[in-house]
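Just passing along the structure, written as structure tokens.
Omission of a single protein chain aside, the complex is shown with its protein chains in their original locations.
Chain lettering (A and B) follows the sequence in which the chains are written, and residue indices restart at 1 in each chain.
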Amino acid sequence: MVGNVGNDSGSSTIRRRGSGFGTILSTFGIRQAAATSGENGTLSGDSNSNGAQPIDITRNGMHTQMSNPVPNSPNGVSESAPGAAVGGVSNMITNNILGTTPFDSSEQPSQLTGALSAPVGDSALTGNHLPINLVLGQIETNGNGGNNTNDIHHIPLTSPPIHGTIPQNGQALKNVHHFIYPAVRPASAPSLHLDFAPDWAQPEAADDETVRNRKDKNGLFTLRLTAFIDNSSAGNPGFYFDPIIRTAGPGSQLVIGRYTEKVREAISSIPEPFHPAVFKSKVVSRTHGVFKVDDNGNWFVKDVKSSSGTFLNHQRLSQPATMSKDFLLKDGDILQLGLDFRGGAEEIYRCVKMRVELNKSWRRKANAFNKEAIQKMKALQKMTSGTELEDCSICLSKIKACQAVFIAPCSHSWHFKCIRQLVSKTYPQFVCPNCRAVCDLEADLDSDDEDEDEEFVDEDVYSPNETLDTRSRLSPINDEGTSFFPSMNRDSRITHPPIPEQEDEYCNDVDGDIRMLN
Amino acid sequence: MSRIVKEYMGLQKRLQTPEFSWISFLAPVDDDDLSEWVCRFQGPSESPFEGFELGLNITIDLEKYPISGGPRVLFEPRTVAHPNVKWDTGEICLDLLKDAWTPIYTLLDVVGAIRDLLADPGLDSPLDLDIAQIYDADYEAYVQIVRYRLEEARLARV
């Protein structure tokens, strides 16, 4: 039913609110897929359903209960009313340069797997939320008013706008799909279209075992982006962002772009691992690029006509406002979005540089080293004090491999995350919360004195029942003979309020794995 | 699992031990909301509070606990006469609850410290100057005043 207005009221709503509304939508216009006519409107599990329903993202961020099919709601396309979700983006996109969108063909996509109104932040991250399809559009103003339909044809290279979201007042959409499939791609969803870049690495064949290893426990592939900060460089240090971790099933496509209010609304109900990769930098285009992942867990990046360019390991992917090919990513690649504007004096004008890590490689690498490190720590603790390596007395959880640990000179240890606030509060002094020993974290670390080792006291191994405060350790003496750790000399008893004993009852290790998405 | 949940889980066991037999109970008001707790415990021996049961109301800021802040603890208002307790509100002046708080303290530690405070007031920072003066000048009268208040509170609960 291409071109047929499934809901006249919908489009007319848009038309009516055209001028004010359309102009307001100057950035990411989150449009839902257009409504199709009635037979495609239902969401329930019959063959007629449109399956992977796009989220009905309205400007108010209101969402429908996907589990209650609302066939062909007249408000399906309007921006402000919640209305029913609509399906059938499919038929609208005919020449889609971006590669296959989930509903490109006239096939019926498979049905929705679950309600999209599942709570955000559901740590189970099952397929309940998936598949997700957002259409992130970018209005390109043509300046002149006039009939909308005409202007569609003026837009080169982009797919025609989805029916129903007909732009008004000479504005057109450059639509970029952000779709996340679950672990098992809907059967009818077409396979990902990849346009390999010549003179670039091609994906290698991978056996089932390898592919399985790449997936996480939910069967999804993961991608981690960490800000590439260079404090040493003469220019600006770079654009900082908290590490981004995203998961997606095979065949998915993640949008890379700029963070705007509309994006925020659109993604507010989706769990974070399925969000697009958006950054608060003005040199990043609203629709800048996409990540794609194929069935084997190979990740690709593509520039979707960004204005300031995308660089993979310092190599530009395409000319400005030009679609690029799909470039295979490898673990550890450096990806840069845009170029510094005005030298990047302000953070919002900085290009975004990031390190790309694929399929949880950051976790696997850690294991070998850290398991040993923890074992050594435990052995050391036992040797010197006769007690087991204790749990972090702050969060009461075990100190395990792959965790960042802070060990004080008094040998008490905690997760860095738990102790950090205490450390920064009184830096450079540090008062051990367990034994109240004071130490200077800025103390000189060098010592030329080769006899230093002899000055360490042979500590008596004390029984586990003894309270922690009675331990003390001689501090290294520098050349002037003054102690760096004034309160930690051999003879002092450190006074403090009663210290609780740490007992094992707290150590019920229900947690298991490190939270990947932390 | 958050720290307060871990504490709650460990508490059941610890409260059974003889070390904490003086705590009648220490539990959240509502299992679903770990920000409000209530405690009733026996007053310390060798103090005017001996033989009486005291009530505490504990509020925890779940965002901050335990790293950025400790629990907010108040006696049941108008039950405890003590140099470091404000009579009308039950507010307690204890360093552990203020600047001496570190994240390794637990609710049990806090209740224990409060119990110790009952037996050993700190006269350098009194919240109730009059009671502090009585404690200082006439300990036996202090004992009687404290007990008067506790008796009255006990009778009121009945």
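Rule of thumb we're sticking to: a residue touches a chain if its C-beta (ideal position, glycine included) is under 8 Å from a C-beta of that chain, and two chains touch if they have at least 3 such contacts.
FYI, contacts and distances are computed from a predicted model.
A single chain of the complex does not appear, and UniProt lists its protein name as "Peroxisome assembly protein 22", one of "Small ribosomal subunit protein uS9m", "Elongator complex protein 6", "Alpha-1,3-glucosyltransferase" or "Peroxisome assembly protein 22".
Counted over the whole complex, the shown chains touched by the missing one are B. Screening B:81, B:96 or B:110 against the full complex identifies B:81 as the residue touching the chain left out. Interface residues of subunit B with the unshown chain, by the touch rule above, are 81, 87, 128-131, 133-134, 137-138, 140-142, 144-145, 147-148, 151-152.
Definition applied: only the chains that are shown with their structure count from here on.
Contacts from subunit B toward subunit A in the complex involve residues 1, 3, 6-7, 9-10, 13-14, 66-68, 95-96, 100, 102-106, 108-109, 112-113, 116. For subunit A in complex with subunit B, the residues that touch the partner chain are 393-397, 418, 421-422, 433-434, 497-500, 503, 505-506, 508, 510-511.
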